[in-house]
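Removed: one protein chain of the complex. Kept in place: all other protein chains.
Now for subunit A:
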Amino acid sequence: MKKKVLALIMSTIVTSTLFLTGCGGGANKPANSTSQNAAKTLIYAQGSDPRGLDPAYVDDGESAKVIVNVYEGLLKYKDGSTELEPCLAKSWDISKDGKEYTFKLREGVKFHDGTPFNADAVKYNIERQLPPNVKEDMPYASFTFGEVQKVEKIDDYTVKIILKQPYTPFLANLAMCLAAPMASPEAIKKNNGNINEAPVGTGPFKFVSWKKGEAITLEKNNDYWGDKAKVDKVIFKITKENSVRASELMTGSIDIMDGVDPNDVQKIKDSKMNIFNEKGMNINYMAFNCSRAPFNDAKLRQAICYAINREELVKYLYQGFADVAYTALPSFIPGFNDKIKSYEYNPEKAKQLLKEAGKENLQIKMIAYSNPRPYNPVNGQKLAESIQNYLSKVGIKATIDVYPWKEYKEKIAQGEGDILFYGWTGDNGDADNFLSLFDSKEIKSTLNSAKYSNPKVDELLAKGRKTPNGEERNNIYKQIQDIVDKDAPWLTISYAKDMAAYSPKVKNFKIHPTGVAFLKDVDKE
């Protein structure tokens, strides 16, 4: 009897396995080709769950990707750059003293819950991120709205924001995908001040559901004030492993993926998928400790810069997935100085400068981080070892101490290392966001990791923050880049590219330089 039962179980398992695998034709049917033939669904795979979907409470890229499609801010970035254009605000005036911003809001716009977008909503959204309402775990509140003194409602569609002092980057802050997007005050109140799991914005897509660890579903907002989305649904699928995401793309289970592993690029291309590989908003650099010998001497810093072949280094380490950086600012940010191309590889000149400084047999200590970073997809140790190799060719002996990230930041704060490696991912697409890393005020916060101090640079940075956007402001930042280039507190190395892969059925897909994908105009065959 027991034997018969065992035999029955075995044969059931074998038969059902054969039956199911025999129906192989439909095994990998994506969601959008089953019963949902009427609904055009775009499936975008990313590596992990968002931290949350309330723009005030998050600072991670996985959250930003969803947020930018559900919410909007007063301003937005133009296509392909970080120049600004109207969004929920149709126009704005700035007072002569640069402290008062008066926004005329777009009328007739509703949040996804049907409540109106108006001056009260703007006031509520900003004030919840100001003292005394701001919470300690709102990561971008002080960066975005730290200069705001007051928000005034002039009428239902006019709002005035008064700053403590003139601060031109404030406009760029209002276009950011974090902290700045406008959420429904009703929804925020209904959810005890936190809509991490119940986002309600004005964007081209509405939130439908979030199955943690699996997928977030958005649907087209048919009441959107602008051009409606081209697809009916967007599903952000969570697939942790890069190579598994690549497999899903190649089998047609998903339409778009990001976090493409460079090792998978060829096989993705071989499967007739498209690769999107464009400039990212970041900088990867090597910094000198300018606060003490030996690198408190600019000539010595310049000598080291000539000793390193950046082009070869970037080509070898990043295999085409990063661009060489000659200055701290990515090229699409207004104020980029395209004239800077100093420190062309010249080991002989490096040796000569070292000799003039009396440092032919210099021995130095480098510190590096052990893990990959967004701006440095290979780990810090590999980058340091490559630099070490170049330095040895000009007679410099460099030791490398490698630390895990947490400890590494502490070592930087303590001033350890004659040379260190660091980077920065941009927040708001404004030149100040990058070049403030040379502000001597940021030495204490360690954002100025080189401990570089130049009063002229400080003065220009302060001036840039007060100067309205335009040619004059751009020139200020170009001048800063010139000075920093000569002083060489850093050797800029690369800008990591943003990479994604997508099916040929997908049209108009691109990643914006700020690192997110706006899916409103994306279509699918």
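As a working rule, a residue touches a chain if its C-beta (ideal position, glycine included) is under 8 Å from a C-beta of that chain, and two chains touch if they have at least 3 such contacts; residues count from 1.
By our rule, contacts and distances are computed from a predicted model.
K.L.:
Leaving aside the chains on screen, match the unshown one to its UniProt name from "TonB-dependent receptor-like beta-barrel domain-containing protein", "Ni/Fe hydrogenase subunit alpha", "Dipeptide transport system permease protein DppB" or "RagB/SusD family nutrient uptake outer membrane protein".
P.N.:
Cross-referencing UniProt, the chain left out corresponds to "Dipeptide transport system permease protein DppB".
K.L.:
For a quick check of understanding: of A:81, A:102, A:115 or A:142, which residue touches the chain that isn't displayed?
P.N.:
In the full complex, the listed residue that touches the missing chain is A:142.
K.L.:
If the hidden chain were put back, which of A:241, A:338 or A:472 would touch it?
P.N.:
A:241
K.L.:
For the chain left off this view, which of A:133, A:149 or A:251 is in contact with it?
P.N.:
With A:133, A:149 or A:251 as choices, the missing chain is touched by A:251.
K.L.:
Just checking the interface: what residues of subunit A touch the absent partner chain?
P.N.:
So the residues of subunit A touching the unseen chain are 2-3, 9-10, 13, 16-17, 20-21, 23-25, 27-31, 34-36, 43, 48-49, 51-52, 57, 59-60, 135-137, 139-140, 142-143, 194, 196-197, 211-215, 217, 235, 237-241, 243-244, 247-248, 250-251, 253, 405-406, 409, 424-425, 427, 445.
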